[in-house]
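Removed: one protein chain of the complex. Kept in place: all other protein chains.
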Amino acid sequence: MWQWLKRLYHRLGSPKWFYEITAKWIPWLAIISVVGCVTGLVLGLLYAPADYLQGNSFRIIYIHVPAAILAQSAFMMMAIAGAVYLIWKMKMAAWVAKVIAPIGAGFCLIALFTGAIWGKPTWGTWWVWDARLTSMLLLLFLYFGVMALQQAMDSEESGFKAAAILALVGLVNIPIIKYSVEWWNTLHQPATLKLTEKPSMHPDMLIPLLIMIVTTYVFFALLVILRTRNEILWHERKRSWVKDILEP
Amino acid sequence: MPASSGQTTIDLEARQLFCERDDRVLFDHLDLRVRNGDLLQLAGPNGAGKTTLLRLLSGLNRDFDGELLWHGEALYDDYSGYASLRLYQGHLAAVKKALTPLENLSWLVSQWSVAEDDLWQALDAVELGGYEETPCQQLSAGQQRRVALARLCVAPAPLWILDEPFTALDKYGVTWLEQQLQKKVESGGAVIITSHHALENIASLQQLELGSVRA
Partner (left out) sequence: MSLGLVGATIRRDLTLAARNPGEWLNPLMFFLMVAALFPLAVDPDPKFLSKIAGGVIWVAALLATLLSLDALYKADVEDGSLEQWLASGESLYAMSLGKALVHWCISGLPLTLMAPLLGLMLSLPADAYQALIFSLLVGTPVLSLLGAVGAALTAGVRSGGLLLSLLILPLYIPVLIFAASAVYHAGIGMDYKGQIGFLGALLALAACLTPFASAAALKLNLSR
């Protein structure tokens, strides 16, 4: 087991291996993304029953919740990739971390945007200082910080390292921020209707949601792989194997 | 007054050092060894990696391949032990302009315990007598550098690693520094130095030419 892990680690660290193996994965990931998205949305938008309180407006959940979950786990993955880079100096990890940041921020924006759209029929206003939305906004700020820091450094390498340190500090802080925002929210008359707070969801509603969540992860993996491949080509542009690909 | 360094064994060894910066190989398969009484001058054109090598040897920069040994063991195993025996002076003097030479010098040697009388004497030796309590912003660039160099007289470190120490010094300062180097080497200490200054009159001088290695 350990030997196998070690071999996998060395392979993952090799840009050439990653580039070649992911070429085979891309079509599959793309197919799963499209099929999952279509099934999830068709089931969610057409077949799931309407919510007894919110009517049809709850259906935005099928975009909002997967995006919000992904925005949070992407930050964690970014911080872990950063830690791998800091500890073992694996360059691939730095590129992956760099690539994840804007994608995670993108999902964060989608979650905020759909949250606002959802808020309009639910609360009658585009923005309410709801605990989840506020946490999501702060997460977006953290993403901005990581990206800004990475770009501000003189050398790319110290940019990667600085961003990794900040991402790790952010990772430790996220639960504290979430907890304090939730605590703050309970003090200030919370919105009576909480988005996405369902003690028990009807299976017809839940299954499309689960499909959408899994699909979003697959789609995220696809985006990360595509962008990491670009990073690989750029950073390894002087190596012969890249020259062979680019100028056959 | 100079720290007696005859007893301490100096044995710094680099084996098969390899270092690259921004995809450019600075040096490869580099071996060197510095022991008591050695004066090693790193030579080479600008950008050849002299400063980088000095920082590697001081333990400031750990981004390289190869082995760095102090007394035959990895240098980082006991970095604080090594750090107390070697003095590193880079391009930057680490002198605060709002502080006096005395305050600056006392901070610069604060990792060792040095008596205050010795600090006064050291400042005297670098011709800063009378300026001990004048804020450094009123001193010239050369005088400020001498504040930093004054610790060569007082720091009890047998190994000196100096990066272009002759910069901004006047004729007197240059002579003084040459004498310090000579004395250091004769008393059994060792010096690794980068400088464009000729040091031929010191007998034990060895030179290492960088910038000739290209992978």
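Some observations on this one:
The chains carry the letters A and B, assigned in the order they are written, with residues numbered from 1 in each.
The definition used in the following text is that a contact is a pair of C-beta atoms (placed from the backbone, for glycine too) under 8 Å apart; a residue touches a chain by one contact, two chains touch by 3 or more.
Computed from a predicted model, the values in this text were never measured in an experiment.
Within the set A:M77, A:L133, A:V181 or A:M205, the residue that contacts the chain not displayed is A:V181. If you put the hidden chain back, the residue from A:M1, A:L46, A:V172 or A:L246 that touches it is A:V172.
Listed residues B:T8, B:S84, B:Q121 or B:T134: the one in touch with the omitted chain is B:S84. Taking the complete complex into account, residues 86, 138, 141-142, 144-145, 148-149, 152-155, 157-158, 161-162, 165-166, 168-170, 172-173, 176-177, 179-181, 183-184, 187 of chain A touch the chain not shown. Take chain B: the residues that touch the chain left off the picture are 58-61, 63, 79-84, 88, 90-96, 98-99, 103, 106-108, 110-116, 135.
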